[in-house]
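Apart from one protein chain that is not included, each protein chain of the complex appears where it belongs.
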Amino acid sequence: MSNSIGEKFRITSFGSSHGKAVGAVVDGCPANLELTAEDIQKELDKRKPGTSNVTTPRKESDEVQILSGIFEGKTDGTPITGVVFNKNQHSKDYSMFKNTPRPSHGDFGWMMKYGNYDYNGGGRGSGRVTIGHVIGGAIAKKLLKTKGIEIISHVTQIGNIKAEKLDFNTIKENIEKNPIRCGDLKAAKEMEEFIISKKEEGDSVGGIVETIAIGVPASLGEPIFERLDGDLARILMNIGAVKGVEIGLGFDVAKHCGSQINDEYQIDNEKITTKTNNSGGIIGGMSNGMPIVSRIAVKPTPSISKCQNSINLERMENEKIEIKGRHDPCICPRVTVVAESSTAIVLADHMIRSGFVHPTNLKP
Amino acid sequence: MSNSIGEKFRITSFGSSHGKAVGAVVDGCPANLELTAEDIQKELDKRKPGTSNVTTPRKESDEVQILSGIFEGKTDGTPITGVVFNKNQHSKDYSMFKNTPRPSHGDFGWMMKYGNYDYNGGGRGSGRVTIGHVIGGAIAKKLLKTKGIEIISHVTQIGNIKAEKLDFNTIKENIEKNPIRCGDLKAAKEMEEFIISKKEEGDSVGGIVETIAIGVPASLGEPIFERLDGDLARILMNIGAVKGVEIGLGFDVAKHCGSQINDEYQIDNEKITTKTNNSGGIIGGMSNGMPIVSRIAVKPTPSISKCQNSINLERMENEKIEIKGRHDPCICPRVTVVAESSTAIVLADHMIRSGFVHPTNLKP
Amino acid sequence: MSNSIGEKFRITSFGSSHGKAVGAVVDGCPANLELTAEDIQKELDKRKPGTSNVTTPRKESDEVQILSGIFEGKTDGTPITGVVFNKNQHSKDYSMFKNTPRPSHGDFGWMMKYGNYDYNGGGRGSGRVTIGHVIGGAIAKKLLKTKGIEIISHVTQIGNIKAEKLDFNTIKENIEKNPIRCGDLKAAKEMEEFIISKKEEGDSVGGIVETIAIGVPASLGEPIFERLDGDLARILMNIGAVKGVEIGLGFDVAKHCGSQINDEYQIDNEKITTKTNNSGGIIGGMSNGMPIVSRIAVKPTPSISKCQNSINLERMENEKIEIKGRHDPCICPRVTVVAESSTAIVLADHMIRSGFVHPTNLKP
Partner (left out) sequence: MSNSIGEKFRITSFGSSHGKAVGAVVDGCPANLELTAEDIQKELDKRKPGTSNVTTPRKESDEVQILSGIFEGKTDGTPITGVVFNKNQHSKDYSMFKNTPRPSHGDFGWMMKYGNYDYNGGGRGSGRVTIGHVIGGAIAKKLLKTKGIEIISHVTQIGNIKAEKLDFNTIKENIEKNPIRCGDLKAAKEMEEFIISKKEEGDSVGGIVETIAIGVPASLGEPIFERLDGDLARILMNIGAVKGVEIGLGFDVAKHCGSQINDEYQIDNEKITTKTNNSGGIIGGMSNGMPIVSRIAVKPTPSISKCQNSINLERMENEKIEIKGRHDPCICPRVTVVAESSTAIVLADHMIRSGFVHPTNLKP
């Protein structure tokens, strides 16, 4: 039971890179939300490969079909099934990895755990599986929008190149203007060049993706063990390639004193806010009404064409490996869509759980 | 249903700082594990306040009683209930916080969410509630030990003072020799002095706690949504004061290329290992047999005696606040025990879930 | 994780017949419900043994203590822990059952499953464990009352003696007037005599317990797999000694045609009702606003003093057994309280899940 997430708004994901289809069943979306395939397609198009020279040249049309859950253009409270049939798969590229796990790639775990592993294109360990996340996230985002919540994810760092801090609306506008999905257009240009230079070396690069959610009411999240920060950390860390998650100041808190970073409350136009937002919108596991800010550390794509050491599991011998295929030199731009979707899924779930969204019917 | 965690090995935590008791029910521990109250007491004593000048001067005896789940010295597969009755509580210290949330302290969320908040000592938002985690963790650690798994947590940074990297056994030995629970004795001394200096200023300091688990078999963790790294990130982020979680290299991956940090496999004495452990023992959401290494960012205790700005929720006015009470100037040393316990709970749960520990009986 | 039930209103039960205590943690009760130990004690007193000649002569004071979850006389949204410390236990009565499972008693399963079984008084398989159900049920009933929902359970059959059909209020009044908790006072007298006659023979008798809940709004229950009837069937079948559950007409539907038993709708004083209630208040897995009526088949207490055939598990030989102890000749009167509690737990859970009760705060 490892392919589902969420308590009230719940995604069950299925499918693999080179199987017939990938998709998700979304259970628990209240009835009467207007929803079309286009709402989902729009988000899927953002993670689609083959759109620039910083992603894999694989062309995937990734057309989503909705098989259930919509009646007369609106959700009807029953499970929504979104599916994308796989089309442009080259299984020949992968047979040499059957018994040879790729360094820092998930396939070793799959081989050990299940004994029957679809090694083609990473099977269910493939990034392609995040199509299920995006299907869930697109619905979650539409639901959250009815309550005034908006979410964006953007790249803030690639290698040592860091984006400047910018306001929500500038980021939102700029990420659509560059293939990196970075809010700082100047940094984006440098990042693009850096990625291409590494790609030409047969190498890959890592980075950082930040997600900001605005309009979230105070008190979302359920202490002690289903806190909002815990649930966000889980879903974000569950994204392949992510090795760290932080909220607000994150790891920088280690260096500071309480007097420097405590977020002081103030009444501002009859609204409660904090003067600073070092907490990233979450204190004590619950939202405080300020923007929710998380960052994830995304490792360089493990699939590189440089020669690497590995082993042959059948012969239990050391073995060299070169990973040809068509891989993203930097996964960060595409991860933004997955981080945004994942954040939306958690927020939608907690909005229902905390009573801000009616559990079965948006128009009761 | 926010006070339980774990699927097969499941902790349900209860109690508050100034109520009658705190404790936990541990459901799903297989039968035939030898277990006494001392096994739990030993761990609780590590998080006990009042033992040094870097923690709160509150003296709490924190004696655990086991109310259920043990028959003839061994677990019998029924829920194990551990409870600590509260004794040394000063409720008078807290009345002024009834309507005035403390900056960066969880109480604002509790007030908003529940409307009836036990503001004494932080109520259920108090660090005292982690006694439940430690009860669960002590049992999990005993269970894991039967399979050769050992876990330690230690402080690696306070403010800008960083500990040197040391091997598992040295750290294990040294953390018992200093109140910081730092493996590097020289750094520990500096950290202690730094904490005391800040305490004297009425301030508090943050830091980083690392947890290492050795002996974990490969393939623990359930992709896609109940991965080992995701579950660790959640339970660790759920600890009060934690603002970041990383696995292996963590946020450092952003700066690196794949060729620099990929962990290459090798056959070493008929055993599969990786030459490096930048992945921190987890790839693709599953363990790979290498030590599992996580780090958490712990913010400075928000309760400081310096004057701060806040608001009065009843009068909806700005209001100044000074938090007297008896607070830890640095929570990191005590968080080590909670991080260790939390990690143990997740590992015990996944050891059962993945079939490495029989779900009902250790001696079938 | 088998000792918890409920999604939003969730009971975690612990303890055994001859251990230190039995009790339950109730998680998910919204804040601001007035609650005292007396509210729970009142319900516990109904299941207390030793109060009449139709139950076991064991005297158990069964005094509940609340360890957590109440602040200033009201729930505060944190887990409520109720505990009853065991007092009047005779462990000597049970040693002969260590390796000899009692016919139709649960102990065989416990021995097989866990290998370390507290055979004293049935251990965790004892009816005494339903104290946890009643703690949860008492809180659930108090919560439901704020929404106008009332529940009663009563004995409708013992052996071949059947109670007449009576209205809700008559039953409610009469069950307090006789030790059988039967609404029909004449039948109650006969039942009592029948039970005593069987008790004198060293035998036991079975019966049927009906539960009626009034005031439940339409549309509770979540199809397809968490339907209201399914959830009621589960919790009721989980009660020891129950071998059947039916809703409305129950097994009688087999003999009827659709035209005879379909419940026709009508508008009655601007309210939607059905002319008959053969569905027992639930259609398609959801409540329809009519009284919810369930019945359970309760088997005769398996512990009888007559000589029976069994086996010795250690020697793997046939062996005779005589069960002395102090047992209820008929468990039905005490089961009424457990059925009522179990029904209340399910209804409280679904009232929150369906949005009729706010999930965290009764007075938002």
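Here are some notes:
When the chains are written out, they are named A, B and C in that same order, and each has its own residue count from 1.
Convention: contacts are C-beta pairs under 8 Å (C-beta built on N, C-alpha and C of every residue); 3 or more make two chains touch, one makes a residue touch a chain.
Predicted model, so just to flag it, every value in this text is computed and none were measured.
If you put the hidden chain back, the residue from C:Met286, C:Leu347 or C:Leu362 that touches it is C:Met286.
For the chain missing from the display, the contacting residue among A:Arg10, A:Lys46, A:His256 or A:Arg334 is A:Arg10, taking the whole complex into account. In the full complex, chain B makes contact with the omitted chain through residues 7, 219, 353-355, 358-360, 364.
Seen across the whole complex, the unshown chain contacts chain A at 1-4, 6-8, 10, 12-16, 19-23, 25, 27-28, 31-32, 65-72, 74-81, 83, 110, 113-118, 123-124, 360-361, 363-364. As for the chain not pictured, it touches chain C at residues 1-5, 7, 11, 13, 101, 103-110, 112-113, 124-125, 129, 132, 157-160, 198, 203-208, 218-219, 221-227, 229-238, 240, 242-259, 261-267, 270, 272, 274-275, 278-280, 283-288, 297-304, 306, 308-311, 313, 316-318, 354.
Assume only the chains that are shown with their structure count from here on.
No other two chains have as many C-beta pairs in contact as A-B. Taking the mean of all protein C-alpha atoms as the reference point, the chain centroid lying nearest to it belongs to B. Chain centres were defined as the mean of their Cα atoms; on that basis the chain farthest from chain C turns out to be A. Taking the mean of the C-alpha atoms as each chain's centre, chain A and chain B sit 27 Å apart. Centre-to-centre, using mean CA coordinates, chain B is 38 Å away from chain C.
Residues of chain A found to touch two or more other chains are 7, 219, 354.
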